[in-house]
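See below for the structure under consideration.
Apart from one protein chain that is not included, each protein chain of the complex appears where it belongs.
The first chain written gets the first letter, and so on, giving A and B; residue counts start at 1 in each chain.
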Amino acid sequence: MPAFSFNDTLLLATALFSVGLAGILVRRNMVFMLMSLDIMLNAAALVFVGAGARWHDATGQVMFLLILALAAVETAVGLALIVCLHAHGRPTLDADTGNLLKG
Amino acid sequence: MNPLPALVLLPLMGGVLAWVAGRMRAPINPSTSWWVVLATLSVETLILGMVTFAHRAHAGPWLEHFSMPWIPAMGIAVRLDMDGLSLSLIWLSLILCFLCVFLATRQVTAHAGAFHFLFLATLAGIIGTFLATDLFVFFFFWELMLVPMFVLIAAWGHEDRQRAAMKFFMFTQGSGLLMLLSILGLVMAHDRLTGVLTFDIFTLAQTPLSPALSMLLMLGFFTAFAVKLPVVPVHVWLPDAHTQAPTAASVLLAGILLKTGGYGMIRFNVMLFPDAASRFAPIAMGLGVAGILYGAWLSCAQDDVKRLIAYSSISHMGFVLLGIFSGSAMGMQGAIMQMLAHGLGTAALFVIAGAIQDRLHTRDMNRIGGLWAAMPRLSGMGLFFAVASLGMPGLGNFTGEFLVLLATWHVSPATATLAAIGLVPAAIYALRMVNRIFLAAPRAGLPSLEDFPVRHMAVLGCIMTFLIVLGLYPQPFRTFSVPSPLSVTASQEDHTP
Partner (left out) sequence: MATFLIPILILCPLAASLITFVSAGRMDARGIGMVACAGVGISAVISIILSVMLLSGPVTGVLQVTLWPWMHMPGFSADIAFMLDRVSMLMILVVTVVGLLIHIYAASYMYHDPGIARFFACMTLFVAAMLVLVLASDLLCLFIGWEGVGLCSYLLIGFWYDDPANTVAARKAFYMTRMGDVALLCGLLLLVTATGGSLRIGTVLAAVANGQLAPSGINMAALFILVAALAKSAQIPFQTWLPDAMAGPTPTSALIHAATMVTAGVYLIARLHDLFAMAVPVMALTAVLGALTLLMGACTALVQSDLKRILAWSTISQLGYMFLALGCGVWQAALFHLMTHAFFKALLFLTAGAIIMRAHHEQDIFRLGGLRHTMPGLTAAFVAGASSLAGLPLVTAGFYSKEMILSGVWSAHFNLTHGWTLSGPPLWGMALLGAFLTALYIFRCVFIVFCGKAGTGAAGRTSRLMSIPLGCLCILSLCGGVIEMPDTLLPLHLFSGLLDPTAVLSHTHQPAWLVMAGAGAPLAGLGVAWVLWGRSSPVMREIPGQAPVICPVRTGRGMDALYHYAFVQPFCLLAWLTRLDILNHAVTGTGLLIQTASARIFRARADFLGRLAIQATRMIRWAGHLLGLLHNGRVRWYAAWIAGGLCAGLAMAVLS
């Protein structure tokens, strides 16, 4: 008898995802945006783990490990980009100042 | 282990290695990629030597066979077979590659790695073309050798390279499409008649075709090979491409690429469609004679050395066409001898022309002036190969020309006489070249020039020896380079050794 039902897990994951999304949409600081991204990734990972527990399948945990690695890489690359930008003489962390893609 | 895939793949791998070596920074020597190419060619020669002199278990005409399914759903297999014809032409390719590597490609300094990669890729395509007996694979290699050559001309060529490369590509690519259509048509016809979808030429050779259809299909193949050979109305890409290409590419073009046309005609026209080919023979022989006379005639009027040699190639290839379609084994063998001898002789002439251009920065015979006093070795070599090109008996070209003429005489004495008349303008263009750039009064203000060093002379001396042996003792080459009939398949032999 699991402590949480699958529905609870999904609810928690949705909540986490929403927090992450909101974080991305409202924060302009790039570090915080990265953190929000990680929260969203973890929400997805949580669903995998929950699903794995629900159907007694190890694949879910494997996917979790994969996403963990992906998140680590993503954070590393994101932080590296930020450091690079800083090194190229860009004193701010404000994401809205960069709009080269503007149509 | 089967050597045939190794023969094809080795140049490709060596090419990649050469490219990588060329990209490396210091402290690696800038000529590393050159050494890689040399090593690749040496290993390739070793393998080929093993194939040539290995003791064979079975006594059939096919020397080696390799087969591996590729796309089984469509009956496509990587099928490589080697007979005497392909073996001798691959030997020719390797000899000429050594010639290039020793005498021409080392001078390339801009992007040497890429140049060597493309050079070896062309070689891989050529070797694959000579070996493939699956029509799909054949077409694949046929196109494979075009692209690197196109880039070689377009990137490393002389002043008007873009146009020449484009012309070369358009002509060969366009005619290649016709060949693709023919291949598909033949496969479809075979499929409809027997229900077996295959690209294997041994099976396809047995397809019973209606005369009209086989003529149509044969013409598709013929067009592609005629452009490559080249035959007169579609030769226009050749003078430009030969003239504008860098020396090594000129050597490859004249020495081997043209031979793929002759090889294709022997294997895929005369052997795959014997009836249609014999019905088409009068026209083909007419085209051959036209090529002999037209090429020689235009060669007489050129001022550009490389252009002159290019037109002389057209003339020589006319003999090949004449011999292939003369319908006898003698003519075929004459054509093969002519291909070998022309490959060696013309390649050497292009190397010499390239050396002159490197030193004097011009190809215009009016501006070169006499070189004998300044460069006796280079000029002596030039004289020898020019004389070989005019068909001096005792040298390779004469053997081929004589056999072709003899086979033609059996068919039609008038045609043979016309073709023989082509030897008079041959003397005119060859000696005109000799008397304008070698044995002539030196031009005023000639800078001090560096003659061929001894090692270059040694390489050219080997080519000379080959030509003399081909001319005076062609017997072993003749028996060695006989094409195998398609009625005997290599795989059958494996079962009945």
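Please note the rule applied: contacts are C-beta pairs under 8 Å (C-beta built on N, C-alpha and C of every residue); 3 or more make two chains touch, one makes a residue touch a chain.
Not measured: the values here are computed from a predicted model.
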{"item": "Absent-chain contact - pick from B:6, B:20, B:219 or B:330", "value": "B:330"}
{"item": "Contact with the hidden chain (one of B:42, B:366, B:435 or B:465)", "value": "B:435"}
{"item": "Footprint left on chain B by the chain that the document does not show", "value": "232-233, 235-236, 239-240, 297-298, 300-303, 328-330, 333, 370, 372, 376, 380, 387, 392-394, 399, 402-403, 405-406, 409-410, 413, 416-417, 420-421, 423-424, 427-428, 431-432, 435, 439-441, 472-475, 478"}
{"item": "Chain A residues touching the omitted chain (full complex)", "value": "21, 24-26, 28, 33, 95-96, 98-103"}
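One rule holds in what follows: only the chains that are shown with their structure count from here on.
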{"item": "For chain A paired with chain B, centre-to-centre distance based on mean C-alpha positions, whole Å", "value": "62"}
